[in-house]
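One chain of protein is taken out of this complex; the other chains stay put.
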Amino acid sequence: MSVSPPPFSSTSDLTPDATKPRWGTRWLGPLVLLGPAGLWLLLLLVLPTLVIFQLSLVPNIRPGDIVNPSGIDNYLLVFNPTNFRVIVRSLGLAVGTTLLCLGLGFPVAYWIAVLAPKRWRNLLLLGFILPLWTSSLLRTYAWITILRPTGVLNSILSTIGLPTLEILNRTPAVLVGMSYSFLPYMVLILYSSLEKLDRALLEASADLGATPPQTFWKITVPQALPGIAAGSLLVFITSLGDFIDPELLGGASSMTVARLIYNQFLGQTQNWGFGSALSVVLIFAVSLSIALLLKYGDSSATQR
Amino acid sequence: MLQAATHNSDLPTLDSDFDVELRKVFKVFNGETAVRGVEFNIRRGEFFSILGPSGCGKTTTLRLVAGFETPSAGEVLIRGKSMTHVPPHRRPANTVFQNYALFDHMTVWNNIAFGLRIKRLGRSEVQQRVDEVLQLVKMETFANRYPKQLSGGQRQRVALARALVNRPAVLLLDEPLGALDLKLRKQMQVELSNLHQNLGLTFVMVTHDQEEALSLSDRIAVMKDGKIEQVGTPNEIYERPRTPFVADFIGDTNLFEGHLESTDGSSLLVRTHSGLKIVVSRTPEWSDRTHQTIVSVRPEKIHLHCAPPETSHNTFEGRLKHAMYLGTHVHCVVELVSGEMLTVRQATHLETLPEDGSPLYLSWSPSDCIALAARST
Partner (left out) sequence: MPSTRLSFSGGHSTRRQFLKASAAAASGLALSSCGWTLANVRTNVRTASDVLYIYTWAGYTDRELIDQFYKETQIRVIADVFSSNEEMLAKVQAGAGGAYSVIYPSDYMVRRQIDLNMLMELDKSRLPGLDRLFPKFRDPSYDRDNRYSVPLSWGTTGLIYNRKALNPPPTDWQYLWDYQQQLTKRLTLLNDQREVFGAVLRSLGYSYNSTNPDEIRAAYEKLVRLKPAIAAFNSDAWRTQILTGDLKIAMCYSSDANEITPENTDLAYVHPESGSSIWTDALVIPRTAPNIEGAYAWLEFMLRPEVAARICERLSFATPNATAFELLPREVQTNTTLFPPESAIEKSESLEPIPPDVGEIYNRYWTKLTSG
């Protein structure tokens, strides 16, 4: 059987000009549709970002100073060892949180989307995202109550005769708090991705001799890859910007990029230029990771 | 009958003559019985079809064989071995899924190689077997494409190749051609048939398309409401249906409800509710205990006459309601004097079609109709 691909349609090229809408009307539709959001984005995203970029080029700028871009000193400051370590630390925390959320979220999302009875799904999801309805600050304080030396966790541990844990004011507490905060997002996104999973593919895999674990790694995970990527990215970016959890749970070594940026604007020594440079670096790093992900993260996604 | 399995199967041949056996299999879903005591044996190398209307339990039956469902009662055997505790990934059967279920994150080549890699075959053997099967389904040039880049027919071939490359004892096909358009379907029917003949493999196909089942199968199981109505060769199913359902479901037919008036050694006399008397040749399946009966006459077995014919049996007077010219034949609807509507298929040897409303005579031979026990179903 010879199946020839359909020839590229060239009808649009051959369409006589007379049938084309006039220039004005052709652009009117998109303009009306995109205009409001576009204006919104321009005013509240593009313009401020450009302002931040310009600020980042002024060394030692403080409120009241003239904005007069004059060099990249602020960027050199970003990469001095102290600040660079803060960035690396924040990236580490974000990556750790992302992995934790993925590890904890995937089984849950898989269970809700694939194994749980259909009529329970919405309720289960609702139950899972219920914590999002409370303030994030409240949730963080709840963790303090649980993790503090004489808190809920240690009371339980000592009641059942186990040694108590010193978690609060250490990095593990930050990871616990952040992954708890962002887990619902991960679960929601993974769920929507796994829900679309064609069960026939799993059966096909079993039919071809794959054991359930093999099917999971070779079929389920690749099929859910766009969801995994989207969820991870969302969690990564949000946790990179989080400073409530590190601040309240991280103890004496809680400095993160977000907090560092905050300090440059609202701290005791204001340095808007350096803060802006840090922001630009952060924006750049995040954009780059998104771009890389889009390009290489899921090559098969482009086939869909 | 086709030759016994001579294909190169990875499995040791077992003593059983049957590749697949179902013994009183039941399947209940949430209180709904989908399969009720299905029993059949499929011979080695046979092309076996399960035919029935949608919801009759045919796909469930296939899934019981594949192992995606476990029987609520009864037993499934493949090559004489009970499959009760064998999960799908360890059954010597491979499935071609209804919508192909191709892995769209893998190329055609990787899709086909999937099963072999799972079995950890050597690189060169995988290469060789995948190439071989690609050639078999004439898809060599598409090895590096992704499923989404293929047409329906091409995907169908890949799905076939992916199952065949594992050299299963049984190939299960779930409505394999259902998603294809008519022309492609005809073409693939021929290819499926050739493939079956060349490989000598046992094929079990589920379909709702009677024509497909009749043209491809060695034997057909007709299912209705979770039960097997009849198992037989296409000829048996068509010519000697056992139940009114089979008679009606396979091809077109005219049914007359009535009761047995008298019987002798070779024929039965049936009186229909409208008072017609029909003489029917006795078949070996006929049971003398049957009283209420349904007579089935295929449209193409009925002869049309403009004047009363000379034959004495089964001659009835009527009037042409409607005639449709269909090239190879004419499809007529005739209303009998007694009120029944009959469809008649007449080869187009009539020089002129009788006009609608004109009186006609119909007749058929007692051996061209069949009397079936009327069942409540």
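What to note about this one:
By written order: A and B. Residues from 1 in each chain.
Basically, a residue touches a chain if its C-beta (ideal position, glycine included) is under 8 Å from a C-beta of that chain, and two chains touch if they have at least 3 such contacts.
The structure presented is a predicted model; accordingly, all values stated were derived computationally and were not measured.
Interchain touches from the omitted chain, evaluated on the whole complex, reach A.
When the whole complex is considered, the residue among A:Leu50, A:Leu123 or A:Leu157 that touches the unshown chain is A:Leu50. Contact residues of chain A toward the unshown chain are 47, 50-51, 53-55, 60-69, 82-83, 85-86, 89, 144, 148-151, 166, 168-169, 248, 250-255, 260, 263, 265-272.
We take it that only the chains that are shown with their structure count from here on.
Here the CA centre of chain A is 54 Å from the CA centre of chain B.
Interface residues of chain B facing chain A in the complex, by the touch rule stated above, are 66-68, 87-90, 93-95, 97-99, 101-106, 114-115, 118-119, 138, 146, 148-149, 151, 153-154, 162-163, 166, 187, 191.
Chain A meets chain B in the complex at residues 1, 3, 198, 200-201, 203-211, 214, 218-219, 222-223, 225, 300, 303-304.
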